[in-house]
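Left out: one protein chain. Kept in place: all the others.
The block that comes next holds chain A.
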Amino acid sequence: MAAPCRKMASRSYSQLLCCFSRTAVGSGACRRFSVTPIDRATPRASTAADRATSPWSLMAAVCLQRLPVITADCSPIEQRFKQMLQQMELEKSMLSDHELRLMEDAERMSRRQADDYDSDEDLGDQEIMMTQDLEDTWEQRLKNFQPAPRVRADVDEDLTSVQRCLTDSLVLLAEQQVGAEKLWLLPQAAWQEGETLRRTAERALDSMTAGVRATFLGNAPCGVYKYKLPKAARTESSVGVKVFFFKAILVDGTPGSAPTAPLLWLKKSELQKYLKPAYMMNVGRFILNL
């Protein structure tokens, strides 16, 4: 990775050095990440006179995603196409070094077995391992290797587990108290004076789940949802709430210590059952179903 470089200070702006690596499924179900933020400028505290008082209160929410760990299975037509392409590639390709050596060895064996064999023809140095033996040892080692199962039905059913549905990306939902009722929402927190919205989103994530490490993808929010308070609760200074969403990627698979609120990891298709329709419409626009 390149060493962090010095940058000129810029207002409320931070640069990321991200290194994402995707390797075979190990003990954790997540990719190994490393992030080094270079420049974290402190946000300017705006004086009370600057801000126009608005009746909307601000909140920031985090859309924490666990990326897919393994590739999805191919559909039947994709499988057939893949087979056809592999066949074509095999037929068009040239022989590799290993295959050439196999052919040479076979030729030498047949020459040795021939009746009019002249031992002087043979080269001075005999190889210890024939190429075919090498291939056999490799095949043996491959048979001994047991890959982890791709799909485990019991883990898939458990909605709170991070390791479910390794082929899809999952979103974190938390049950929160909003007004009088408990709703399933993306974890959110109210904005406080003197902090950036992204900082608020980080705080929301920390308060809902302790010890989960996440990388935020940028300072800009990816979506906004505003709702008005019910008529009974509306006052002069608070008409409604605007919620800004920030995207983040899960780095560490461990959920940490017991979370304060019940958490769920859901695919986009399952979100509909838990979110309110208007909220779902807004949130569904920036959650990608790739």
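In this section, a contact is a pair of C-beta atoms (placed from the backbone, for glycine too) under 8 Å apart; a residue touches a chain by one contact, two chains touch by 3 or more; residues count from 1.
Criterion: contacts and distances are computed from a predicted model.
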Revision key, fill the gap. Matching the hidden chain's UniProt record against "WDR54 protein", "AP complex subunit sigma", "Importin subunit alpha" or "Large ribosomal subunit protein mL48" returns "Large ribosomal subunit protein mL48"
Point to revise | Touch criterion as defined above, residue of A:Ile249, A:Leu263 or A:Val283 at the omitted chain | key: A:Ile249
Revision key, fill the gap. Of A:Leu58, A:Leu102 or A:Cys222, the residue that touches the missing chain is A:Cys222
Check your understanding: With respect to the chain omitted from the figure, which of A:Thr53, A:Thr71 or A:Ser110 is a touching residue?
Key -> A:Thr71
Point to revise | Hidden partner interface residues of chain A, rising order | key: 1-3, 5, 7-8, 10-11, 13, 15-24, 38, 65, 67-68, 70-71, 169, 217-220, 222, 246-247, 249, 288, 290
